[in-house]
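For this view, one protein chain was removed and the others were kept in their places.
Order of writing sets the labels: A and B. Residues in every chain begin at 1.
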Amino acid sequence: MAEYSAFSLLANALKGNKDWKPAWRKPDPKASYDVIIIGGGGHGLATAYYLAKEHGITNVAVVEKGWLGSGNVGRNTTAVRSNYLLPANTRFYEHSMKLWENLSHELNYNVMFSQRGCLNLAHTPAQFDDYARRGNAMRHLGVDAELMTKAEIKRLIPALDVSDSARFPVVGGLMQRRAGTARHDAVAWGYARGADRRGVDIIENCEVTGFLRDGDRISGVTTSRGDIRARKVAMAVAGSTGRVMQLAGIETMPIESHVLQAFVTESLKPFIDTVVTFGMGHFYMSQSDKGGLIYGGDIDGYNSYAQRGNLPVVDEVMSEMLALFPGLARVRMLRSWGGVCDMSMDGSPIITTGPLPGMYLNCGWCYGGFKATPASGWCFAWTIAKDQPHDLNAPFTLDRFHRGLVIDDKGQGANPRLH
Amino acid sequence: MLITCPYCGPRDVIEFTYQGDGNRERPDSASQNFEAWNAYVYDRLNPAGDHNEIWQHSGGCRAHLRVVRNTLTHEISSVAFVRGDHQGRGDHGSAARRKAEDKA
Partner (left out) sequence: MSPRRADTGGRIDRLKTIRFTFDGTAYTGHAGDTLASALLAKGVTLYGRSFKYHRPRGLLTAGVEEPNALVTVLKGEVREPNIPATMVEIHDGLVAISQNRFPSLAWDINAVNQLGGNILSAGFYYKTFMGPVFGPLKGTRFWMFCEHFIRRAAGLGSAGTAKDPARYERMNAFCDVLVVGSGPAGLMAARTAADQGARVMLADLEPLFGGSANWSEESIDGAPAADWARRAVAQLAGRDNVRLLPRTTVWGYYDNNTLAALERVSDHKDQPGKGEPRHRYWAIRAKSVVLATGAFERPLVFPGNDRPGVMLAHAAERYANEFGVLPGERIALFTNNDSAYRAAVALKKAGAAVVAIADVRPELSPEIRKLAAEAEAEIFAGHAVVATEGGKALSGLKLQRFDMANGALIGDARSIHADCLLMSGGWSPTIHLASQAGAKAEWNAARQAFLPPKPTQSWIGAGAFTGSFSTAEAIAEGRAAGLAAAGGPSAPSVLPVVEAVPGDPDPAPVFEIRAKGKSFVDFQHDVTAEDVRLAHREGFVSVEHLKRYTTLGMATDQGKSSNVPGLAIMAEALGKPIPEVGTTRFRPPFAPVSIGSLAAERFGDLKPERLTPMHDWHLANSATMYSAGLWYRPMIYGHAGETVEQAYVREAKATRESAGIVDVSTLGKIAVQGPDAAAFLDRVYTNMFSTLAVGKARYGLMLREDGLAFDDGTTWRLGEQDFLMTTTTANAGKVMQHLEYFLDVIWPELKVHVTSVTDEWAGAAIGGPKARQILAACVTGTSVDNATLPFMGIVRGELSGVPVMICRLSFSGEMAFEVYSGAGHGAHVWEALVEAGKPFGLVTYGLEALGTMRIEKGHVTGAEIDGRTTARDLHLDWMLSKKKPFIGSAMMDREGLIASDRLELVGLIALDNLPFNGGAHIVEEVDEANPHGSIGHITACCYSPALGRHIALALVKGGKARQGTRAHVSDPLRNRFGPVEIVSNHFFDPDGSRMHG
């Protein structure tokens, strides 16, 4: 399959764009594979890609219930950052960041990762100190971070209200310059194309309906397109983890599924350059290359698989938006959507072998799934290939809750709605 | 989303605080069954469909309600006080509850 480049664009344009080939094949499922990955979202596709590339395991099928990338990889606010407090998270997300930084080259697909920075606004001196703690934690792990003064912030984001009369005046902020945004769909498509080019079968419209067993061991899946056997069955179905685990007979998980709404405005000329977050609520915003302001806030706060939220969160998010950017009152919200998030009990993910023999589990991504995509796939592929976790995902076990080894960046305890 | 509080009547979801999976059973305080404790604190039934869950009417009467709500459609099929009889709320409360139960 042809490499993408400016030259190939030109050559194809001269031929009326008639010669472009599908970005990935649409094969029928084979009877068996070495590895089946359930879930054709960002994480599943990245896992398939790294299995093939890093571990030479290419007899792999990715089975997807709907269309490829129909889950949260296609319905998020596209921010990429590694500005976490706790070392396990920081290390993992920084690994992801490093993969992001070369991803377009690696995939020969422009995922438009743009390192325009992520600024967390602090509104009290105590919060500023909190952010300093986080920033220093990052710096001690080799991750870039810097504090910004109010004056620097005003220069960076002229539209931001930094006046002392604001209800929650800005006192400063924590900036990660290497953070940024990426084109979310392109990540799914790029990994799909990359995996497909290495021989992975990507099977869309193939819903898993149950698990095949060989004694205690999971040995494949039953699907809407027939039974498929495999030595290893890996799950990357964040948002639907509860549902799929129940098919495997596991009734309870340290996860609740919650709906997270996101919003975009009409297209505007450049308004803000960075990703910015509000410290006295839960609000984050960036601007896409097309010009829409992309923003969101809290999850709705109740279990839901509906990909559809309600008005209280809409109102709260818009109010917080205007508290920061009072010039946006006349700008209009164009579209809203909902994604279903796996909210884990400590706000951190799970990438592990098990819990059943022959099964591998990747879930619990809370708000953080999109930026994690490369590292999640990379670590999960390692875990599947070697039957043990990499150092980077070793802390993200399923039994950490019971053992008291939680990784609770927000310090909220077993209360998923607060993570 | 509207939740019909048996005491206050139908109210917008903004008045309520979600307290999660209502199937969890807290072990006896003195229990040394750590598996049961772990299950209670960390493990959740997370069904796609009817979900038995606890809500507090925090912006109203502050009672805790047991709500059966469909997580696919958000449709609510029943609401009741978590406390069986909810002492101390008087006849009005139980009358309203009966009414809500009749409707359900």
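Convention: contacts are C-beta pairs under 8 Å (C-beta built on N, C-alpha and C of every residue); 3 or more make two chains touch, one makes a residue touch a chain.
For clarity, every value in this text was computed on a predicted model and none was experimentally measured.
Among A:Ile203, A:Leu328, A:Met343 or A:Leu392, the one in contact with the hidden chain is A:Leu328.
Where chain B meets the chain that is not shown, the touching residues are 1-2, 12-13, 17, 19, 26-27, 29-32, 34, 37-38, 40-42, 54, 56, 58, 62-64, 73-74, 76, 82-84. Within the entire complex, the positions of chain A that touch the omitted partner chain are 4-6, 8-10, 12-14, 16-18, 20-24, 26, 66-70, 74, 87, 101-102, 104-105, 108-116, 123-126, 128-137, 139-142, 145-147, 158-159, 161, 167-169, 180, 183, 185-186, 189-190, 204, 265-271, 280-281, 287, 289-291, 306, 308, 310-311, 314-315, 318-323, 325-337, 400, 402-406, 408, 410-414.
The working rule: only the chains that are shown with their structure count from here on.
Mean C-alpha position of chain A lies 32 Å from that of chain B. Interface residues of chain A facing chain B in the complex, by the touch rule stated above, are 240-243, 246, 251-257, 301-306, 308, 310-312, 345, 401-402, 414-417. Every residue of chain B that touches chain A in the complex is listed here, in rising order: 1, 12-14, 18, 20-21, 34, 38-39, 41-48, 51, 53, 69, 71-74.
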